[in-house]
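Some notes on the structure that comes next.
Removed from the display is one protein chain of the complex; every other protein chain stays in position.
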Amino acid sequence: MTRLKMGMVGGGTGSFIGDVHRKAASIDGMIALVCGAFSSSKEKSSASAKELGIPDNRAYGSFEEMITEESKLPEEERMDFVAIVTPNHMHFPPAKMALEHGFHVICDKPLSLTLDEAIELEKIVQSSGKVFALTHNYTGYPMVKQAKAMIAKGDLGAIRKINAHYLQGWLSTSVEKTGQKQAAWRVDPKRSGIGGALGDIGTHAENLIEYITGIQIETIAADLTAFGDGRSLDDDGNILLRFENGAKGIMSFSQIATGEENNLGVKIYGTKGSLTWNQENPNQLIVKWLDQPKQIYTPGGNGTYSESSEYVRIPAGHPEGYLEGFATIYRSFAKELLTVKSGKSFSNNPDFPTVTDGVRGMKFIYAAVESSKNNASWTRV
Amino acid sequence: MTRLKMGMVGGGTGSFIGDVHRKAASIDGMIALVCGAFSSSKEKSSASAKELGIPDNRAYGSFEEMITEESKLPEEERMDFVAIVTPNHMHFPPAKMALEHGFHVICDKPLSLTLDEAIELEKIVQSSGKVFALTHNYTGYPMVKQAKAMIAKGDLGAIRKINAHYLQGWLSTSVEKTGQKQAAWRVDPKRSGIGGALGDIGTHAENLIEYITGIQIETIAADLTAFGDGRSLDDDGNILLRFENGAKGIMSFSQIATGEENNLGVKIYGTKGSLTWNQENPNQLIVKWLDQPKQIYTPGGNGTYSESSEYVRIPAGHPEGYLEGFATIYRSFAKELLTVKSGKSFSNNPDFPTVTDGVRGMKFIYAAVESSKNNASWTRV
Amino acid sequence: MTRLKMGMVGGGTGSFIGDVHRKAASIDGMIALVCGAFSSSKEKSSASAKELGIPDNRAYGSFEEMITEESKLPEEERMDFVAIVTPNHMHFPPAKMALEHGFHVICDKPLSLTLDEAIELEKIVQSSGKVFALTHNYTGYPMVKQAKAMIAKGDLGAIRKINAHYLQGWLSTSVEKTGQKQAAWRVDPKRSGIGGALGDIGTHAENLIEYITGIQIETIAADLTAFGDGRSLDDDGNILLRFENGAKGIMSFSQIATGEENNLGVKIYGTKGSLTWNQENPNQLIVKWLDQPKQIYTPGGNGTYSESSEYVRIPAGHPEGYLEGFATIYRSFAKELLTVKSGKSFSNNPDFPTVTDGVRGMKFIYAAVESSKNNASWTRV
Partner (left out) sequence: MTRLKMGMVGGGTGSFIGDVHRKAASIDGMIALVCGAFSSSKEKSSASAKELGIPDNRAYGSFEEMITEESKLPEEERMDFVAIVTPNHMHFPPAKMALEHGFHVICDKPLSLTLDEAIELEKIVQSSGKVFALTHNYTGYPMVKQAKAMIAKGDLGAIRKINAHYLQGWLSTSVEKTGQKQAAWRVDPKRSGIGGALGDIGTHAENLIEYITGIQIETIAADLTAFGDGRSLDDDGNILLRFENGAKGIMSFSQIATGEENNLGVKIYGTKGSLTWNQENPNQLIVKWLDQPKQIYTPGGNGTYSESSEYVRIPAGHPEGYLEGFATIYRSFAKELLTVKSGKSFSNNPDFPTVTDGVRGMKFIYAAVESSKNNASWTRV
């Protein structure tokens, strides 16, 4: 097996998410990093490349240069796909250019800075014949896969209630004023877009509940708040949810939930049973039944469906974590690439979040912001 | 110490909450049940009395008879107070009559069938010179007391986010059609009032968060649903919350949350720290700090305030449960009665839920129903 | 129903376990405290009686006086049974005298100061025609009953491994030198007997695993230690266990396990499944199966056997605690008394720990001490 060759946009030294992408890409041995526009200057990019063991001639000073130069290389040498790990405002430009130059793309979420960009990008992807994946990584956890499979098979009956929360506390104080880069761009509308915590983590919660249930959020009533001193973007939000099938629910997200680390969780209730999953303890799925004892499912453990267990790398009881869930997105993306490279057609239902999921996330952001401006009036997603 | 003498309205054989009240009243040895109008017929009431070891001449066929007849007994023999453990529509009439005949009252929640009744009852209590307690029993748990004390002392800083849930699954199917009495009256507006799950458990959540934080809910946007076939009252609700101090939050309650037993919980976030408490595991309070490790507090355990530990009956590590929390309401009520009987004046801030808390609960029910009728528009509580 | 009349030996003001016994006895409304030799002087006993609402003429200065005087009262007035809640050295004398005067007895554990006393007491009970219960209260928890029923029905298959622990930290420092009464008698061989933590909590663990599994410990290899400065009795112990059916196991108990409150737990493994129960979170029983998902059982919850659910006082999700488990012992004892008083014969298999269980506990203490003296050599229980 030859490894797929990855070029990266962003992810220079000190980057959080760039390093996550690199580790996730490496775990299953299907992908090798070969080049990058790691920073906005050739000098910084080269420094990162050196640390990463990338030859200097493959360290570029801009994504434009990377895409242009790589295109000139022979196929067996040039990158196969671009991984975009920049702040939101820098998702669309490299994605568009890469696709238009014949490269596949995997991109961090949310899809883009604006909804217009998202819609345009969806068209570009569809006409490009290239594979595009969005790293809503939480869908990669085996217990999330198990939850999805149980609902798809009807184990829980008709779904009636869907609650989600995503609570962090790292913006409880004004860390963006202390030079913390991660915070600085997230509170800046020019780089984040119109959503703050909404875009950063609210979209993860939205994606997760639609992924698990297969049911779309139809309308929402959102109450967004910027608690942090001087912030123009929300750092907290509470949303009433109504689903296309008549289910109701609630979402609460925050980055000022003091003391919380990365507390993402869902509770989903059907007529026959319900399930509870929390990201901070991702290796158990609690299922509560109408008339049977509660159950605990574990990755690869008794009673798990193949739709879940095929994503487990190590025996039950050996915890997998965030990086492995993330790696699953990369692995599924890589498998699709190999399929497409071998001349076969695209999956109708690829096992990773797509550009269409990304558009949906952007619509969710826009609907929530509009609803909140109208004092939490019901707004269609 | 002579025991206070309790007369009970409701709570005949097979009653859930009547038995809970009796056990709760007995735990601390301050109260003795001496009479009751346990059922709506003398015959049934006598049968219950016999089981309970109450002489037949103290078993009454109606609350009117009980109050009238007990009033005629010498003071050392007649009941000191009335415990009302009937469905909601039968709270106001016996409470009013008891107070007007000079008896103290402890009453199950919600306070009454209608808001008008509640407001009238508040006036009656205030002019009666009698003690009135409402059994929002969850405020009796030691870890709830600890949470309240920590917030009151400012340990968590300014409160910004308050989330609560109260999830049950026992009405997931149409059990009211199977002859289940508990279900039958709860889905019947004539006996429950205008709130279904809202009145039955939503008010507990409302009371709990206001009790713990000392902050009032100002306006709400409520989305109530009756999922159960043929139900006219809500069995599920999701509510956006705005608090008087600018805090925001969310509440979700349900009686169709399949598989849930009695899952009441709160998460409260301040600028310095946050806390999480869940009723099904009531003997731990998780506190998460801005810059210190998370902590686990236990009843009577290291670091608990006297405001909490004084309510603990047994050493740390020996779990107390629902009945003990309930008993704490009875004990505090009993202490207040002894104070008043000894000629001292009422507590300004008695340590049990009062008629005023009950009025507030009714206002919450009315505001939620109105908001929901207006498609979750913001409504003042 | 007329309440059974209880006389108490020990349990004066400030007593921990005396108060627990009184609360436990009161919860189900079947028992009334009518008299007591609460302390070793009439004066102190009277003071306790006053607090408890007992007439002064029923407050006795010694158990001898209580038993003698109560015997003279008419049957409808005199106590039915004696509850013994004193330190270990004061179990045998009042138990013997009470039985010989025709009173039933309920006694705290361990059964007696010495094994000889225990064996003698067993004979006295057997010839007395009276009911005798020992308050190994942890057997009263509904999830312990469920565990016992599951094993008895063969759900877990043949039992092969049994591990137990009972860890407390309250003797981590030399609290006995600070005037703490609870500590003072527990480290004193004259009042505790030859076992320290072994007798105080090790016997609870021993009783619990034999109760749940129905399998006797055959031989043990015990390593007992007195870590506390100047202590002559063990405050810590580790024991290898071999059971009559070939199962193996381990027990670890300690009162110097710093930071632990009352951490009693068992893990029991059969050929088909296993179970885990912990006292500090007593309302769940985790069952792990050979080839099915793990399950969580809760009191009164889905799938629980009637052998468990009949001991649940309130609906699933409403936690019961230590006092309720203790109360179950009292209730079962009271039911047996009523049976015997009504002229029916004794239960062959009463649902509470008996004097024979108490003898077994004493044999366990003696075997452990002997084994430890012989450097943890295997010793028959």
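For reference, chains read A, B and C in written order, and residue numbers begin at 1 within each chain.
The working rule: contacts are C-beta pairs under 8 Å (C-beta built on N, C-alpha and C of every residue); 3 or more make two chains touch, one makes a residue touch a chain.
Source: prediction; values computed, not measured.
Visitor: Can you list the shown chains that the absent chain is in touch with?
Guide: A, B, C
Visitor: Considering the complete complex, identify which of A:V9, A:L52, A:I209 or A:V381 is in touch with the unshown chain.
Guide: A:L52
Visitor: Which of these touches the unseen chain: A:G29, A:G102, A:G129 or A:G246?
Guide: A:G29
Visitor: With the full complex in mind, choose from C:S254, C:Q284, C:T298 or C:T328 the residue touching the hidden chain.
Guide: Touching the chain that is not displayed is residue C:S254.
Visitor: Of the residues listed, C:R3, C:R160, C:K335 or C:K363, which one is in contact with the missing chain?
Guide: Result: among the candidates, C:R160 touches the missing chain.
Visitor: Over the whole complex, note the residues of chain A touching the chain we left out.
Guide: 1-3, 16, 19-20, 22-23, 26-29, 33, 50-53, 168, 170, 260-263, 279-283, 298, 301, 313-324
Visitor: On chain B, what residues meet the omitted chain?
Guide: The missing chain touches chain B at positions 286-287, 289-298, 301-304.
Visitor: Please output the residues of chain C touching the missing chain, sorted low to high.
Guide: 156-157, 160-161, 163, 165, 167, 169, 172-173, 221, 223, 225, 227, 236, 238, 240-242, 248-250, 252, 254, 256-260, 267, 269-274, 287-290, 294, 375-376, 378
As a convention for this text, only the chains that are shown with their structure count from here on.
Visitor: Take the average of all CA coordinates in chain A, do the same for chain B, and state the distance between these two points in whole angstrom.
Guide: About 43 Å, centre to centre.
Visitor: When the C-alpha atoms of chain A and chain C are each averaged to a single point, how far apart are the two points in Å?
Guide: Inter-chain centre distance comes to 55 Å.
Visitor: Determine the centre-to-centre distance between chain B and chain C, using the mean Cα coordinates as centres, and give it in whole Å.
Guide: 34
Visitor: Provide the list of chain B residues touching at least two other chains, using ranges where the numbers run on.
Guide: If we look for residues of chain B contacting two or more partner chains, we find 260.
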